[in-house]
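Scroll down for the structure; my scribbles are underneath it.
With one protein chain removed, the remaining protein chains of the complex are shown where they sit.
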Amino acid sequence: MSSQTKRPLNILQNLVGKRVTVRLKTDVEYKGEMDNVDAFMNVILSDAEEFTGKEHATKYGKVIVRGDNVLFIQIADDIL
Amino acid sequence: MSSQTKRPLNILQNLVGKRVTVRLKTDVEYKGEMDNVDAFMNVILSDAEEFTGKEHATKYGKVIVRGDNVLFIQIADDIL
Amino acid sequence: MSSQTKRPLNILQNLVGKRVTVRLKTDVEYKGEMDNVDAFMNVILSDAEEFTGKEHATKYGKVIVRGDNVLFIQIADDIL
Amino acid sequence: MSSQTKRPLNILQNLVGKRVTVRLKTDVEYKGEMDNVDAFMNVILSDAEEFTGKEHATKYGKVIVRGDNVLFIQIADDIL
Amino acid sequence: MSSQTKRPLNILQNLVGKRVTVRLKTDVEYKGEMDNVDAFMNVILSDAEEFTGKEHATKYGKVIVRGDNVLFIQIADDIL
Amino acid sequence: MSSQTKRPLNILQNLVGKRVTVRLKTDVEYKGEMDNVDAFMNVILSDAEEFTGKEHATKYGKVIVRGDNVLFIQIADDIL
Partner (left out) sequence: MSSQTKRPLNILQNLVGKRVTVRLKTDVEYKGEMDNVDAFMNVILSDAEEFTGKEHATKYGKVIVRGDNVLFIQIADDIL
């Protein structure tokens, strides 16, 4: 692995402590504060809320999402 | 693998002995005490109960869940 | 691989000679005596019986199940 | 890995700062400026817009798409 | 890889020259004499017959089955 | 990896600059000039056209197809 291939991970590390939206391949979304993330996009969120549709939210405590379920992580444009 | 990529695993190790909910990609959930977990999210639960819906629970003894089936592991916010 | 990531495998090795239930991702279950198991959850069962539903069992001799088909391995709570 | 296998990655790196279209295996498309990309085709887009059909666009801020969802990345012929 | 993780493979090697049934994830079965097998469960069978149902068999010559299609390999209890 | 396992890649490298057809697992085809290809069958095509059926073609500029989507690459018999 060259240093080039680590860049996206480094940016992911900058997300720690920020509020993010994690959309899964199933289109379910989890919003919360990112506690941690690794190169496989395993994500630990606190104060997590699950959105299966726009009108429905379920509150969770802390969730550790396995990275292979992730479609994308969305953040506000001015964070990174 | 840098030390950064091990952080989520370290946090997973902190879950040993705690009660957790493991949700699979099929939406089935297993609740139990986490006996062990590794970097692939292979999970060993004791006193495991299977929930296929909110009203139905099946009691198991100990189950060793293969990590690639895992969607997320949920814990109470004050544990980690 | 650190020693931490081998712990679940070590526990799997303790299952050799015990009766287990292996549930596949397809929900089919195989019950039998565990002859061997490795880190990928490739499992060798002897006196194996296949359960596709609660009322139906097919007897096999020995089966070597490829690990990527496994959902979980279930054991009695007092074994490990 | 030989130097040959890095060529497509090098070309990907040339896309940083350019406008691209990322089509997913689900046929959803994301258009935006490429902030970064790695060898797994993990892609960071800013000013991202999601197109689920030709007439519908949703604006996002910044998205980090997990590479295993990607079908292709499309660019104008005169960029590379 | 420790010596522990090679045990199932060693047992697989003991199957060479024996008659086996290879069931695929699609439930199609191939019966034949095992010419060879490797750690990915790539299997070479000679005098292979394909069973898509209990009443239907198609004769093949030699087939080399890619391991990732395999559900299990079944053998008589007294072979291993 | 032995030198044997690189042979198909070497042949792939001979395709650079030639016109090829890339068929995806979804049966969609892309025809174009191969700009580059690597061992994962990540393919860069220029002057790419997409064929979803025999009568319909969409023109693209340059596309970088992620290799895991590829079913096969077809070429004229006299090229290699």
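To keep things simple, chains are lettered A, B, C, D, E and F as they appear, and every chain counts its residues starting from 1.
By our rule, contacts are C-beta pairs under 8 Å (C-beta built on N, C-alpha and C of every residue); 3 or more make two chains touch, one makes a residue touch a chain.
Computed from a predicted model, the values in this text were never measured in an experiment.
As for the chain not pictured, it touches chain E at residues 6, 9, 13, 24, 35-40, 42, 44, 46-47, 60-66, 68-69.
For chain F, the residues touching the chain absent from view are 1-2, 4-8, 11-12, 25, 41, 67-68, 70-80.
In this text, only the chains that are shown with their structure count from here on.
Common partners of chain B and chain F, by the touch rule above, are absent. With contact taken as defined at the outset, there is no chain that touches chain D as well as chain F. For the touching copies chain A and chain D, the fraction of interface residue numbers used by both falls below half; the interface is of the different-residue type.
If you lay the C-alpha trace of chain C over that of chain F, the rotation comes to 155 degrees, to the nearest 5.
Rounded to whole angstrom units, the spacing between the C-alpha centres of chain C and chain D is 42. Here the CA centre of chain A is 19 Å from the CA centre of chain B. Averaging C-alpha coordinates per chain places the centre of chain E 33 Å away from that of chain F.
Looking at chain F, no residue sits in touch with two or more other chains.
Contacts between chains trace an open chain of neighbours here, each touching only the next in line.
You'll find the chains touch as A-B, A-D, B-C, C-E, D-F.
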